[in-house]
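Take a look at chain A:
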Amino acid sequence: MSPATYAYYPGCALHSTAKEYDVSTKLVTKALGIELRELEDWICCGASSAHTISRPLSISLPAHELVSAGKQGLPLVTSCAMCFSRLKFSSKEIQDPETREMVGQVLGEEVPENQEVNHLLEVLSREEIPVTRSLSGLRIACYYGCLLTRPAAVTQFDDSVENPQIMDRLLQRLGAETLDWPFKTECCGAGMLIPRRDIVIKLSHRLLYQARQAGANCLAVACPVCHSNLDLRQREMRSRYGDHFDLPVLYFTQLIGLAMGFSPAEMLLDHHFSDPMPLMREQGWVKKG
Partner candidate 1 sequence: MVASPVNSSTDSDLRIVGFLCNWCSYAGADMAGTSRESYPANIRLIRVPCSGRVDPMLIVKCFEMGADGVLVAGCHPGDCHYGEGNFHTRRRLALLRPFLDFLGIEQERLRLEWVSATEGKLFSRVVADFEQELKKLAPRGVAA
Partner candidate 2 sequence: MLTKDRIVPSADFCQRVEALSGEKITRCNQCGKCTAGCPAAYTMDLGPRQVMRAIQLGLKEEVLQSPTIWICLFCQTCSARCPMGIDVARTIESLCLMAEAEHRKPPEKEIELFHRLFVDSILRHGHLWELGLGGFYNLRSGHPLANISFVPKMLQKGKLRLLPPRTGRGARMRDIFARAREVEAARHKKGEV
């Protein structure tokens, strides 16, 4: 039985570009009786940038949250795969006493040696989810991204690095069909969106192409960075590669919410750039008209 209370680290994106992820996370967990206590003074984990600039900083920034959660004596959960990765790397680095001391010096606080870190997917996959509206009709390509499963020794996320199943199984339980496709953990381009948009568009295009090949009518993601790259850039992919995907990219929490009976509006499905509404109408979630 998983504990019902977690220290919640949303990460920056969930307060801005991934607002719908934050909202759906909160609604779903509340309905399931899981209490997420958002850390009061949380700061950015450094994401994909800090670790190329400063090693002390890149370990200390996530450790700030390890300290806060440790003070509350609660297991930590985050919804963002990037934050999850940074937290996990930091946890691993501070196993080394010398590094732990260094981080303690930077933060001016004692750093706990062992602080449990979860990704929301891990927490929700352990829950019984009451289905009021089956997701049947959705053919979902579950996209895990690079950082949930890799490196296995650090993240200890799923049995499989290349073909994880945890999100597939969760969504299958909600009645969806999930697809066996080979790009579940290929990179979307991550934080290169601003400085090297060309890389992101190329890699994300590759992913959407494969998802469509596999017969997907939508994608499910568990990371706001992946979501931005896949959702925001479909028009640019069209002008560059001529592929007209129009594939909705949904957070897995939004899908859980729909299955639990929340409306598409409550799950902020209208916040996406690649509009999920046609699919919702086709599947009878929203009345045509």
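Rule of thumb we're sticking to: a residue touches a chain if its C-beta (ideal position, glycine included) is under 8 Å from a C-beta of that chain, and two chains touch if they have at least 3 such contacts; residues count from 1.
On the choice of candidates, all candidates are chains of the complex that A comes from, given by their letters.
The model shown is predicted, which means the values in this text are computed figures rather than measured ones.
A.B. asks: Hey, among 1 or 2, which one's touching chain A in this complex?
C.D. replies: 2
A.B. asks: Tell me, which parts of chain A touch candidate 2 in their complex?
C.D. replies: Per the touch definition, chain A meets candidate 2 at residues 12-13, 15-19, 41, 43-44, 46-57, 60-61, 64, 102, 105-108, 146-147, 149-152, 161, 186-187, 189-199, 202-203, 232, 270-271, 273.
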